[in-house]
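The following block contains the structure, expressed as structure tokens.
The complex appears here minus one protein chain, its other protein chains still in place.
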């Protein structure tokens, strides 16, 4: 997919993601401090605005770097620092291209996830965004079928992963202090990633319709 | 009535009066600061304790002076300063006697009321304790019939007076700041006096029974 | 109730015990009178200043007993006047022979009990003068300004009169300064929540979440307007209008500003108010020469704030900036 096709879809998806604000606040409030709703919605808006300011010739690398910078400063927090670090690493990896194909998406997710893991020191099962990222990378790596189908499979994997986080006890971040009482609540960060995937799916759907 | 007969009746009446705590708090809270319940109940208790410490030979003057001192310090406030000042003046007026007849009661009330009026600078209709005191003095001054009957008439006059304060706007003390919004609420200080008269009546009734 | 207390009936005495235990080098109780507290170095060789009133307003009143401030205080129960005897005990301990100023807020009970103390002082040959603080501009119209309540403006009066006493002024002079400070000071406040008296256990008045009461008193006395909560700037505008309509500081003049929290309102919000106050004043070409932002006169855990403005001349300016120190206040 070329950046020209990608950018309006991304903008649309980010707009949808902003609506997850209250849900994410409540999830984060249950086992953390409740600011995740703001981090995600303000962060999504900041990225949208940042992308709107970019020229038509912006590469994938520029887009990712802009997204990283905007997300890092919109509502600084654990999530924004980790995600921004991941996006920045991915922007370096993908660099000067102006298309993002499936292999590119895989590189993006793998690089970002590795960076998040390295900085945040979380392991799988620690009840963080990683628990949702990792299985979707697995799906993408082994994918066959068209893009929308693969995306739907990734969403399915993320949904399962998010549901599974509810059974886990948080081991990282603020939620770790809540200890056993985190069991029963799904992880906000993992949910945020799921909502992003769903928002992209919806944006792709409506972009196809309007084509 | 001799002080010997009087003291247990007074003690009993003061005990009853303590139960007016919540009602008086609410009345004072509606148009003042809500501490009148404490002033009256703590004050009544302090007087009871003070009287219990007095020897059997305490005169009316000593009893009133003790009551004044105890009431002034139990929960200092507008009401306690005014009433204590009134009782102190009455104790000087009645002095060394050990009986309190109807004339003595009249002197007590007249002296106390005059002092309260002088210190507090309130006039009739300002929605204060004076509005209840003055009509009961009138009843007592013109009374015929036995003590209990006169007391009942005084209670009737006080009840009317208290009810009438509800129609007035407070002109003195904290309540004056509330202005028009005081209309509709009876005055707490006047009500406290009514409750005292009723408590004395009840104490007299049960002292007669147990005689 | 959300209160960290033990026996509510013992609340004030426990608080005083702890304060005296914490600050024995600065404060002490008059022997035999635990509710009458004076500077550890009282009476010294200066005019005494005795204040007092109900508890629940810290740092008012006890917090302003210190160097360059008051010399003594009589501490009542929560929101209740101290007794005349307690005031008198603080008076005796504050008197160096140069007399004592009574400086306190205009509340009926306090006026009666300080009056009683003045009578007792008179019998003992101690000269006293009384200055009532009446800064709450919304508690009565200008025509009845002498019936107004005293609120956060007390801090300004303490500061100026205390500095005058500290430098050795006479009783007449200290009283003149106190009167001048009161005359130059106006306060207006807003309440966003009621308070609960420890001993009563119930709110003293009702104020729904999302409502405000403009002109509220520091015991929850009703104000002049109740309505839906407005943005901080609109609230500041209301309060400043009430203050400036009367004080009317001329262009080019200097003022002292105190933005005071009533208890539960965060310092952050007080600064939001301060920001607006500064813009309003600079729009009138009035300079803020002295400022305090924080909790200086509270009402237990009431949410809300007050704004105090004092119109300064050189004399008040010097006194308000003079050093002062107590366990609760430093300048």
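Every chain is named by a letter (A, B and C) in the order it is written, and numbering of its residues begins at 1.
Operating definition for what follows: a contact is a pair of C-beta atoms (placed from the backbone, for glycine too) under 8 Å apart; a residue touches a chain by one contact, two chains touch by 3 or more.
Quantities reported herein were computed from a predicted structural model and do not represent experimental measurements.
Within the full complex, the chain left out of the display contacts the shown chains A, C. Considering A:50, A:135 or A:173, the position touching the chain not shown turns out to be A:173 (whole complex). Checked against the full complex, the candidates C:210, C:227, C:250 or C:283 give a single residue touching the omitted chain, namely C:210. Across C:131, C:177, C:235 or C:286, the single residue that touches the chain missing here is C:235. If you put the missing chain back, the residues of subunit C touching it would be 1-7, 11-12, 14-15, 17-19, 21-22, 55-56, 58-59, 190, 192-193, 209-210, 229, 231-233, 235, 263-275, 278, 291, 293, 295, 298, 300-301, 303-305, 328, 330.
What subunit A contributes to its contact with the hidden chain is residues 25, 29, 32-35, 37-39, 72-73, 75-82, 85, 119-120, 172-174, 176-178, 181.
The working rule: only the chains that are shown with their structure count from here on.
Interchain contacts give a graph that is no line, ring or star and is not complete, per the touch definition above. Each chain's centre was taken as the mean of its CA atoms, and the one lying most distant from subunit A is B. More C-beta pairs touch across the B-C interface than across any other pair of chains.
Put simply, the C-alpha centre of subunit A and that of subunit C have 55 angstrom between them. Distance between subunit B and subunit C, defined via averaged C-alpha coordinates, is recorded as 33 Å. Residues of subunit A found to touch two or more other chains are absent.
Touching two or more other chains at once is no residue of subunit C.
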